[in-house]
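Heads up, one of the protein chains got dropped from this complex, but the rest are sitting where they should.
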Amino acid sequence: MPLLKVDNLKVHYPIRGGFFRTIKDYVKAVDGISFSIHEGETYGLVGESGCGKTTTGRTIIGLNKATDGKVLLDTGSELVDLTKLSRKEFRKYRSDIQMIFQDPYSSLNVRKRVRDIIAEPLRNFESLTPEEEEQRIIDALAKVGLGPEAMFKYPHQFSGGQRQRIGIARALVINPRLIIADEPVSALDVSVQAQVLNFMKDIQKDYNLSYLFISHDLGVVRHMCDRIGIMYNGRLVEEGTTEDIFENPQHLYTKRLLSAIPNTDPKKRYENKKLREEINREYEAKTRQFFDENGRIYDLKPISATHYVAMP
Amino acid sequence: MVKYIFKRVLAMIPQLFILSILVFLLTKAMPGDPISQAFIGNPNLDPAVLEELKEKAGLNDPWHIQYVRWISRLIQGDLGNSYVHKISIAKLLGDRFSNTIILGLATLVLTYLIAIPLGIIAGRYQDSWADKMIVGYNYVSYAVPLFVFALLMLFIFGFRLGLVPTSGSVDPQVTKGTMEYYLSRLHHLILPATTAALLSTVGTIQYLRNEIIDTKYKDFVKTARAKGTSEKVVYNRHILRNSLLPIAAFLGTDIVNILGGSIFIEQIFGYPGIGQLFVSSILQRDYSVVVVLVMLSGFLALLGTLLSDIILSIVDPRIRLED
Amino acid sequence: MLSQQQLLQINELTTSFRIGDEYYPAVDHLSLTVHENEVVAIVGESGCGKSALALSIMKLHQKENTKIEGEILFQGKNLVPLSVDELNRYRGKEIGMIFQDPMTALNPLMRIGQQIEESMKNHLKMTKEEMKNRAIELLAKVGIPDPERTYYQYPHELSGGMRQRVVIAIAIACEPKLLIADEPTTALDVTIQAQILDLLRDMQKEMKTGIILITHDLGVVAEMADRVAVMYAGQIVEIADVYTLFTNPLHPYTRSLFNSLPSAEHVQERLHVIQGMVPSLKNLPRHGCRFAGRIPWIDESAHEKNPQMREVEKDHWVRCTCWKHFKFPEEAEVRNYAVT
Amino acid sequence: MNSVDLNVEQKETEKIEAPTGLAVIWRELIKDKLALFSFVLLIGLVLFIYIYSFFLNQDEITKIDLMNIFARPNAQNWLGTDYGGRDVFGQLIIGARNSLTIGFLITLTTSLIGITLGVISGYFGGWVDYVIMRFIDFILVLPTLMIVIVFVSIVPDYNVFHFIFIMSLFYWTSKARLIRSKTLAERELDYVSASKTLGTPDWKIILFQVLPNLSSIIIVNMTLNLAGNIGIETGLSYLGFGLPESVPSLGTLISYSTNPDVMQNKWWVWLPAALLILVLMLCINFVGQALKRAADARQRLG
Partner (left out) sequence: MKKRNYFLLTLFIVLGLLLTACGGSDDKTSGGKSDEKEDEVQLIDPEKDFPKKVDKRDDAIEGGTITYAIVKDSPFEGVLDYNFYQDAYDADIIKFFAEPIFAFDENYEITNDLPSAAKFEVNDDLTQIKVTIQDGVYWHNGEPLEAEDYAYSFYIIGHPDYDGIRYGDDMISDIVGMEAYHKGETDVIEGIEILNDKELTITWTEPKASLFKGIWPYAAPKDYIGEIPVGELSGHEKIRVNPIGFGPFKVKNIVPGESVEFVAFEDYYKGKPQLDGVIVRTVPTATIVEEIKNGNVDIASFPTDQYQIGMDTPGYELLAAMENAYTYIGFKLGRWDAEQGQVVQDRETPLQDKALRQAFAYAMDNASIAQNFYKGLRTPATTLIIPFFTEFHNPDLEGYTYNPEKAKEILDEAGYIDVDGDGFREDKDGNPMVFNFASMSGGETAEPIAMYYIQNWQDVGLNVQLLEGRLHDFNAFYDRVQNDDPAIDIYQAAWGTGTDPNPYGLYSKYTSFNLARWDNDESERLLTEGQSLEAAKDIELRKEIYNKWQELMLEEVPVVPTLYRYELVAVNDRVAYYTVDPADTDFGWHQVAVTE
């Protein structure tokens, strides 16, 4: 039984217009996707901007409202459909799912000391004495490699990487089982990015965490994920293990995406370019095979035990 | 566009409707009434006639009946009659309304004529001497009460220097329609409009200055410079147009403010417009006029916001009026 | 490298920004040469001064709080002392510029056509008709599908990729000899990035333009550059042709950078972490090897007192002697150091 | 995110160094000599006015003295007397106190309404926002001055509190709009999302997360508003719809200048009040501008 099962999730935003703000149309940000995440696993959700990957993550944790579909969380005793919960009811499961945000600058309230930032979930869910609370904070900070003196500082006194770690400490302090990481390193410089990525891997091992890792950077995704779903236009076009995706991409879009990654070997640049051109030609030629008459992506079909492709 | 405008105008109706009830109630709550006040201090008149006149005018009915009567006449395009002036309000407004509109327009135009160059100078040469002068002027005009300033202007330019007429909207001796007539009106307009404009520039200068300073460092300005565009053109074509845009958005509020200010300006410069009429109507409890004037101002303000939306949609390609 | 005409020669350029009452150099005595038909990439993390360098060449900084010293010789003519009017003869005509963010680089109130024509209007004596034709031609050239329609469109009607193409069209409108591309693809998605890079590369070849490519992405460098300069803390720490640098990076910073990069091509267990943080402009170390503080396990004596660029092999220059002594620490150590 | 121009590089440095809240404001004040001077002057004036007025006997000051009408400034009446033979200096102090109090209270009440509605509107969005915004649009187009004048003629025992009440009815809208737009921006920031995912209830997020981040904007706005609100009754007093004369205010004193005789020959009656208002407003403005700069720097932090 997977820890989290997303079943045919849809998020449609109404476009309102006119004086009476009537609904004119919908933006189908997420249009029916299904996947599941197992315990201790990192599931990567990849795609270009606007493909719906962030919306998916935010919907799972209840920041957006789902239009349709289910998000089933295995709490150990029962399966809970998170989409059906009010914000109040959701509180019970907050400690199972937590989130790490993209921008380490805006995700921490600059007005608060680190201590208060990390204590926020504790104060919401547990009634602790100040001493207990302090101990928990120190523990959490230690988990992310920061000393207890950090407690009394403000976010701006830390570097981007450190701030991202404070964000992670905040998520970790209530011992979640699943962390949704929405582009956790895309705002960071390469050197700092490495730090955070290493560290995320470390704590995953230490606490048997599951990640939903949302990113547009295929390099990072390959480094981090066990399984990957490729999203396009609010739908999944391909899903499989990291190896499936990178070594044996099937869907045209996946191929195109992979070919677009700049290769760090300058000698291969002409080769790459040729490959890209080829794939582009193929993409233009065969689009109809991969999209139905409405331009919608087909449902996923298995081509191996782990590998699914959106095919007719 | 036409459809949009139509819808917007339609949407004004409920707003004006609420406003009308509000104002109607408020005016009815004012102590005294327009007819009684004519009798006070006139012991030769018979109080019985007063009652008769009040009854005839329907002033003794409960307010909702008066309101329904009033609104149903309004819907038929009849603004009603002034109790005090004994004339239909439409006629009463005639010249006064156009006076206020002309004064308002002149003020608006002058405001922009003064504020835009100053705002540009202040923004472009930020922290220069000129900028500091302009900002200083801005602070002072923010702090000086309108009527004190207006009186000072009147005394200096009207009386000490004798450059401009000191009251009225037109010379009584000129005949309507002649060149002389229009020149005379213009002559009478200069001082009140300039005075009002000098003080109402505050917001615009401030805003334009900030906007220019903001825009100055935007990427597309860098792009323009990178093309080898001269500074003059960079300012005129790129920075200015983008900075002026938000000012159009203030047209609606500008109109509200100028109408509010006209109450003072008209009072001080003896300029017969609706502001002056409003104050005297309040004092004389000429309800019907008060209500119409408030509604009219509200309507003008609504029109102003509509106008600024339309202007914005024309100037700014990013904004499209949805139907 | 092919021996070519020198196009741009930067000598001892120092660009300082005022913070409070003092000036702090963001670019510190930097020298660099760009040849015709050559793509020189300048790579480094944010705050290393690479963008300051790009803007210094065209003097597009805020005048009030920037100081530029040194020499920028464009075809032998020093641009630094020129007035804005004199510079305008070069801007757009001889040197074109591509900005990072296509969303903000275009004037939202002007039609695309006008914006492209502007530089032609500034520099070329052309009729309206000619300008329009050329603008449409340029739009076609940068791969815009319906150039005639786009000519009349406003920026907001175009997607990010399309806008960046327009920005490029603007930059090449007068066929400049030098293009400065400041992170031209950072704001774009990978697939679009690939297209834009290909476009740039093709055009560069066709027009034999020299390009200064500012980027933080080593992948982009590998795809585009002929020569690479690695910048750290306002200085170039290593410069070499692209093949040499990618196969044999020498400076500890360059090597750390490569090692910390996750790759889509192969799987690494752990990434290298550069210790500490990028120093801010105000706190830049001004003496000795500026990278020394971030490789504390290397003995101090390995660094030069006053590190200089040295040619270690043909056309491969490295700053400071510490590269000779540099090695990555063991993994256990890495974890220790990472915890700060 | 590897944004590149100079601003960002400067921002980067400030990011590291900027302290929070009051400290920035204080630093900004100290740096700007004019603002500091204004601040000291302002505090001095306000303290003087409130403390001094505490020792003044209002009945004594407003006592009509027919033998002493329009006395020029002299040893007894430092600023002479008005047309009732009343001491102008005393009226100036009490008037300034009243005007300041009115300014403070109007600022306070409008802020309270404006912030509450603005934050609610911006934070929740949707139909709540729609309704509040339409309401604000409605109030914005109201001919405020006219309605206030009508209102004044209705209330029989029109006093300071009625005045504050009426003004507060109309003057909160721009504040609500400002706060709404800032809240909208703030709401999109991840720290709000983070708080939501951490199970913090909305009201707590609004009160303890969003509001503190808006505080500098609120402070700046309140300061600048205060300047405007102090002078707010002057105009109404001129039209004769201001406060009753028995409640001295700067507006009453200034509106004596409507009489050309007073305007030209009895400068001591109205000029001190006009100058005091000017000085107060300028001081508040200069301080406000310094605060604004401080707030901007803070904003860069966000």
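Order of writing sets the labels: A, B, C and D. Residues in every chain begin at 1.
The rule we apply is simple: a residue touches a chain if its C-beta (ideal position, glycine included) is under 8 Å from a C-beta of that chain, and two chains touch if they have at least 3 such contacts.
All values reported here derive from a predicted model rather than from experimental measurement.
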{"item": "Omitted chain - touching chains that are shown", "value": "B, D"}
{"item": "Which residue of B:Leu79, B:Ile120, B:Val135 or B:Leu259 touches the chain not shown here", "value": "B:Val135"}
{"item": "Touch criterion as defined above, residue of B:Leu79, B:Ile121, B:Ile247 or B:Ile268 at the omitted chain", "value": "B:Ile268"}
{"item": "Chain not shown: contacting residue from D:Phe39, D:Tyr158 or D:Tyr191", "value": "D:Tyr158"}
{"item": "Interface with the unshown chain - residue positions in subunit B", "value": "30-33, 35-50, 52-53, 56, 81, 84-88, 91, 94-96, 132-133, 135-137, 139-140, 144, 151-152, 154-156, 158-160, 162, 166-170, 172-173, 175-176, 267-270, 272, 276-277, 279-280, 283-285"}
{"item": "Residues of subunit D (touch criterion as defined above) contacting the omitted chain", "value": "32-34, 37-38, 62-64, 66-72, 83-86, 153, 156-159, 240, 244-247, 258-261, 263-265, 267, 271, 275, 278-279, 282, 286"}
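Quick note on the criterion: only the chains that are shown with their structure count from here on.
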{"item": "Most central chain, Cα average position", "value": "D"}
{"item": "Pair of chains joined by more contacts [C-beta pairs], A-C or A-D", "value": "A-C"}
{"item": "Where subunit A and subunit D are represented by their mean Cα positions, the distance between them in whole Å", "value": "47"}
{"item": "Distance from the mean Cα position of subunit D to that of subunit B, given in whole angstrom", "value": "24"}
{"item": "Residues within subunit C bordering two or more other chains", "value": "45-46, 55, 62, 101, 216"}
{"item": "Contacts with two or more other chains, residues of subunit B listed in rising order", "value": "217, 219, 222"}
{"item": "Parts of subunit A lying in touch with subunit D, wherever the complex brings them together", "value": "21, 58, 61-63, 87, 90-91, 94-95, 97-99, 101-103, 105-112, 120-121, 124-125, 154, 156-157, 167, 170, 186-189"}
{"item": "Subunit A partner contacts - residues on subunit C that touch it in the complex", "value": "45-46, 189-191, 193-194, 197-198, 201, 216-225, 242-243, 246, 256-258, 260-265, 267-268, 270-274, 277-278, 335, 338-340"}
{"item": "Partner subunit C, residues of subunit B touching it in the complex", "value": "127, 217-220, 222-231, 237-238, 241-242, 245, 315-318"}
